[in-house]
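Not every chain is included here, but those present sit where they belong.
Going in written order, the chains are labelled A, B and C, and every chain counts its residues from 1.
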Amino acid sequence: MCLGIPGEVVEILTDRQDLAKVDVCGVRRAINIGLLADEDVRPGDWVLIHVGFALSKIDEEEAQAALDFLEGLGKAYQDEMDALRDSRID
Amino acid sequence: MRFVDEYRDAGQARALAAEIAALCEPGREYKFMEVCGGHTHTIYKHGIEDYLPESITLVHGPGCPVCVIPMGRVDDAIHIARQPGVLMTSFGDMMRVPGSGGNFFDANAEGTNIRMVYSPLDALKIAREQPDLQVVFMAIGFETTAPSTAMTVLRAAREGIDNFAVFCNHVTILPAIKAILDSPDLRLDGFLGPGHVSTVIGCAPYEFISGHYGKPLVVAGFEPLDVLQSIYLLMRQLKDGRSEVENQYTRVVPWQGNPTALRVIGEVMELRPYFEWRGLGFISHSALRLRAAYADFDAELRYELPDVRVADPKACQCGEVLKGVLKPWECKVFGTACTPETPIGTCMVSPEGACAAYYNFGRFTRQRVNAT
Amino acid sequence: MTTSDRERQVLNRIERTRRRRPKVREERITLAHGAGGKATQTLVEAVFLEAFRNPVLEQLDDSAVLEIGPSRLALTTDSFVVTPLFFPGGDIGHLAINGTVNDLAVSGARPLYLTAGFIIEEGFPVADLIRIATSMREAADAADVHVVTGDTKVVQRGKGDGCYVTTAGVGVIEHDRRLGPSEVRPGDAVIVSGPIGDHGITIMLARGDLGIESDLVSDTASLHELAAALLDAAPGVRMMRDATRGGVATVLNEVARAAEVAVVVEEDAIPVRPEVRGAAELLGIDPLYVACEGRFVAVVDGAESDRAVEALRRHPLGARAAVIGRVGEAPAGLVLLKTAFGGTRICDVLVGDPLPRIC
């Protein structure tokens, strides 16, 4: 019910400024962007889609930061595992 | 799939799991409630529990809007659908929710016309295109969904579409969390906050939880790494002796929420004095109805509703499951009398219901995985 | 008794419940009874199997396998009620031929002859009927089968939906291998012949009411050559089944139950087109449960899995064939999915289907 899917805005419909064509993995749907009226949505932006409405704009910098954190963690863990394995081999 | 697949990496999950394990104090049990059914679904669908140490238990909360609809409201909806010329619409999740005389599919088999729509705007579109029909949209959902309903009502009003009405069943998440926090029979160590509700209401409203009740809350995304990371953040707070509202889901949730959405809700809807939640009983100021200015679109006013309170089936322990007091499998009818095929309670219907998620995805896995 | 003992007890009780003789609790037929999931299965077993019970029908296979004189024949039927009748990649005519050809093919038979029964709604355009018949001919030619007899009925306006087609088919089994889900054993490999869910999603989008656009086309195709290629390449083929209503997950559950084995599938290994995934995410459904009309699931001896996949990939319809899992011993009767994330979950039969009238 609270399902939210990220999609990329590919076009703002010229005849209906509150509608954007959004692409999800190659399928497209007109999504109402009226709830992002203050946000200046443009093609190339990513939005979170919920029951035909865009609920929020996805913040790519925040996303990158989170991924960086996770990757750092993952890398550290991997290094540790490798070290462990190496130490065992020794 | 961007912003999805990146958060499903098994390697990073192992790293997070190691960090979480490292934060566990020996001998201590941790209980976190995921408020939102979306999280419950993610947890079972991706097998997140496989990454958690035995000492951490995830408790499923009341945040599945389908699960909290009481039987009487389903009956009311079917009653509306039985009126001549009515096309009732709702989200697919509602179709199998049992009323006292069967679900929407059963009602259709007996002659009603209840159809699933993807969006409330689609219901409005049907009304626009088929003026001979009376199209009613059964609105359900938390603050995530309420703005969509409100926007749809605004559009119907602007276009003057008078064969459209909303049967409003929107609920608000905070009173439910409060009810749980106030219930004596549950000890929790923290909350995974509902990510998509928070896109609308933001993070600040949860501060009474970390403040007044002293329980940490992390607003969490819905991919499995989001959930693991949020658990990690909760564990850190406990380790550090902090009790704060944190936002794990910063790529989607702004701290202040979505002011436009809040404004739209406020324009079209107002709090009800009280509302019945399935299994939880009546909770004050926990649901929304249309304001008088939009009375023309209010199905509750347009149709005379029986509005009979229907007692939950005796065997049903959904209330305890929704409050996190019982694990799904601890309900006496779980998996025997109550299955997704023949649900007794709502938690067995919605894919986000704890019982359904556990039955469909989770059962057997923990102990059997290694057998194969 | 510890918590986990109690949990295990409950879970065992559930498994016993799951195996109980099915009973239709509803007083009236609902759309779920036709969606190919649990309700369909229950209806078929409680009503039709109960009434017609005989050893051949009890197999509930894609085709009935019959010994007539010295010949081993396969016999099958399907009714097609898809809406819309015409969709990207095909129409009801293609489905009606390919569906029946495939049920014969996956039974290990060489499809030969088909029958066709038409139930047409008053007012249906003759031009559309000709279009359907022409598609059927095309598909029959492609599958090298002949429509040798038929029947036509017309029902009043409002008692049908344009055109329903029921085909039945006969094929000949020219080898003496036994195929079927109960032949499956631990150690076997599970294969799908191509990307899943194209057909079901295409139909759903073709209805237009979801407002979703895509370039997807139905996968409807006749699998007789692919099935024959697999039989040739892998002596250890245990079973094949086309993944129609209920999708791949439903087939896997049938295998797990019939053979009393565990089927363990790697989510990562399942071929799914991005568009199928996108539409499925938007709609909150799982491609594993979405129908294909030109894909089969096969189980082969684990040792032959590479050879099997290579043989499939040599055919254009099998270009993306893949091993998606393995058969284990326990938990018997269940399908487990190893998620890309590294977790494990159950993958049960679907109760209701969000996609009625897909074939």
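The rule is short, and it goes like this: a residue touches a chain if its C-beta (ideal position, glycine included) is under 8 Å from a C-beta of that chain, and two chains touch if they have at least 3 such contacts.
Note that the structure is predicted; figures quoted are calculated from it, not measured.
> What copy formula describes every protein chain in this structure file?
Across the whole complex, the chain formula reads A x2, B x2, C x2.
Keep this in mind: only the chains that are shown with their structure count from here on.
> Distance between chain A and chain C based on Cα centroids, please, to the nearest Å.
About 34 Å, centre to centre.
> Find the geometric centre of each of chain B and chain C from their Cα atoms only, then give the gap between the two centres in Å, rounded to an integer.
So the centre of chain B lies 33 Å away from the centre of chain C.
> Centre to centre, by mean C-alpha position, how many angstrom separate chain A and chain B?
So the centre of chain A lies 22 Å away from the centre of chain B.
> Please set out, as single numbers or ranges, the residues of chain B touching at least two other chains.
In chain B, the residues touching two or more other chains are 1, 4, 9, 14, 118, 122, 225.
> Taking each residue of chain A in turn, which ones touch at least two of the other chains?
Only 3, 24-25 qualify.
> Show which residues of chain B lie in contact with chain C when the two form their complex.
Residues of chain B touching chain C: 1, 4-5, 8-10, 13-14, 44-51, 92, 95-96, 105-106, 108-110, 116-118, 122, 224-225, 327, 329-330, 334-336, 339-342, 351, 359-365, 367-369, 371-372.
> Any idea which chain A residues touch chain C in the complex?
For this pair, the touching residues of chain A are 3, 5, 7, 23-30, 49.
> Name, in rising order, each residue of chain B that touches chain A in their complex.
1-4, 6-7, 9, 11-12, 14-16, 18-19, 36-38, 63-66, 91, 93, 118-122, 140-142, 144-145, 147-148, 151, 194-197, 199-200, 222, 225, 229, 248, 250-254, 258-261, 264, 350, 352
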